[in-house]
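Removed from the display is one protein chain of the complex; every other protein chain stays in position.
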Amino acid sequence: MTPPRLEIQGLKKHFPLKAGLFRRDTVKAVDGVSFSIAPGETFALVGESGCGKTTIAKLVLLLERPSAGCIRFDGQDLATATAAQVKDYRRQAQAVFQDPYASLNPRLRVRTIVAEPILVHQRWEKRALRRRVEELLGIVGLPPSAADQYPHEFSGGQRQRIAIARALAPNPRFLVLDEPISALDVSIRAQVLNLLSDIQEQFQLTYLIIAHDLALVEHISTRVGVMYLGTLVEVGPTEQVFTHPSHPYTQALLAAVPRPDPDFRPRVDAIHGEIGSALNLPRGCKFHPRCPKAFAPCRVDPPAPRVVAGGHAAACYLVE
Amino acid sequence: MNNAAPALPPRGFILRTLRAGRARGFPWVPALLLALVVLAALGGGAVTPHDPNGLNLGVAFRPPFWQAKGSWVYPLGTDNLGRDILSRIIAGARISLIVAFYAIVFSGGVGALIGMIAGYFGRAVDAFIMRVVDIQMSIPALALALVFAAVLPPGLGTVIVVIVVTYWTWYARIIRSEILSLKERDYVALAKVAGCGTATIFLRHLLPNILNTLLVLASLQVGQVIIFEASLSFLGLGIQTPDVSWGLMLADARAYITNAWWAITMPGFAIMLTCLSSNLVGDWLRDTLDPRRRQL
Partner (left out) sequence: MNPAAQSPGKARPVLRVENLRTHLFLNRGVVRAVDGVSLEVAESEILGLVGESGCGKTMTCLSILRLLPRPGGRIVAGRIELDGTDLVPLSDREMARDWRGRRVSMVSQDPLTSLNPVFTVGDQVGAPFRYHGLARGRAAIRAAATAALRRVRIPSPEQRLNQFPHHFSGGMRQRVVSAMAIACVPRLLVADEPTSNLDVTIQVQMMELYRDIQRETGLGIILITHDLGVAAGLCHRVAVMYAGRIVESGPVHTIYKAPLHPYTQALLNSIPKLGQKRGRLHSIPGQPPSLIDPPPGCRFAPRCPQRMERCDLSYPPEFERAPGHRVACWLAEGGP
């Protein structure tokens, strides 16, 4: 049986805050998250601000060290990996971030930017490298002449394509996409989304997408995980989760998303109050203060994930 | 949409800056003045009308040319030993610029490197370095100079050392805070994701993006350094005769200021004009290089 491309178990990330001379508060940005991504899948993590999805992206990319839990890539535990294995992981896992204006070093030519992930691992002959860069630019729909230009000469959508070309450069197998299109103009988003789908198919990539746009997530992902205040409240195949949301938070989110349909009115009563703070987590289920369906056990102990159907689980006492 | 990153390419940078300068209120007069100072420094003894150290008691205390007893032979007058003030100012320019150049390059280099290390590695390293900076900055510069002067032989080298030891902290502080925000930029994170080592990140991603700041800092420091050197020489801790420095001229002329006001005023003007010019050019550089500069 092939191991999942990425597997996360019990992942935790706590940030200590110095609140006073002796008091130490912790922000529990990620508080025990587990999921796995099969090869070729597109797994989406959704949630609102403070839910921890961006922190998970950073943990997966080894930009932060977890406080607890483990991350396994192709079966290899990254915490116990040797330096060489980590370096190899860095070749196989690449990323595209949200802001196309901050993702490219303004002082470097596109050629250097795109080639950088290749050169970290191998020395290439100049002409071969140039050909590879032009090939990559062609894949993302940019002309070869773009290689000699600087980032500021390109629009947001084009810069995001350059970022994608760079991510493809070392022949990765896994891509982490953190809000890849939310900073782009509406009419450009479709272009870039279609590009991402195309290259996934062409290069057999596995995607972890962080997003807040539920319509986008439904469109592009095969499985989805909904996060709230550092916990995964619901996970499962996208179609399942979207047609039969089992956790009240997922239901609230879906009801609150505005749609381009004047007859649809987002429901405001599905959820009360403000998003909680990761500093002062409520006892029991983290969502219960805002949950319209909260009852006695919710305030005592956080519910463990319960199976709704094959592969679909929700952490809620209401699920039998 | 807001551009988060600055938008100037490194190559063709000088041409772009110059072209931009014509449209954006380039400070011609200060720049010209600075150019003159540089020329004077390069020319040195060759361009002085008289020997800067040529004693000629017969022509002592001649006033500048526009006064009654003055003449064009000694345009800015002479000092108590009959030395031509204009020549001494030209010769002093050389010292001032040499000091400014080396002091800024070394203090900037050392300061920037330390600042980068503190900003990038953070936590214990940062805390340690910043405490050193704090301690260093709380020691009065002149007191430090006295200590060094007692230990090292007085002269050009000592002056440079003292200035470097005093001024590196400014660079370190400012570059450190630049790095604090730079290192959070997405492209730095993506460089780590690509597998770049720390050295590569420093050289390729951080350093080129602080060059603007360094350049502006350096140009604004020129004036400060010259004044500092003048103060040191004034106190007798810096340049010694037969070398000529503007500060030394001030020191020498102090005794007979009532007899010959020009002997102290002329070098004072030289210092002030050089300082002002470099500040104005530095201001213009900062405005031009500011990535969020108005395009209006």
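Think of it as A and B in the order they're written, each chain with its own count starting at 1.
Here is the rule we use: a residue touches a chain if its C-beta (ideal position, glycine included) is under 8 Å from a C-beta of that chain, and two chains touch if they have at least 3 such contacts.
No experiment lies behind these values; they were computed from the predicted model shown.
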Which residue, A:Leu193, A:Ala294 or A:Val319, contacts the hidden chain when the whole complex is considered? A:Leu193
Using the touch definition from the top, which of A:Ala256, A:Leu281 or A:Leu318 touches the missing chain? A:Ala256
List the chain A residues touching the unshown chain? 48-49, 155, 157, 185-191, 193-194, 197, 212-216, 218-220, 242, 252-254, 256-268, 271, 274-275
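Just so we're on the same page, only the chains that are shown with their structure count from here on.
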How many angstrom between the C-alpha centroids of chain B and chain A? 49
Help me check something: in the complex, which residues belonging to chain A touch chain B? 58, 61-63, 87, 90-91, 93-95, 97-99, 101-108, 112, 116-117, 120-121, 150-152, 156, 163, 166, 170, 183
The residues of chain B that touch chain A in their complex are 1-10, 185-187, 189-196, 200, 204-205, 208-209
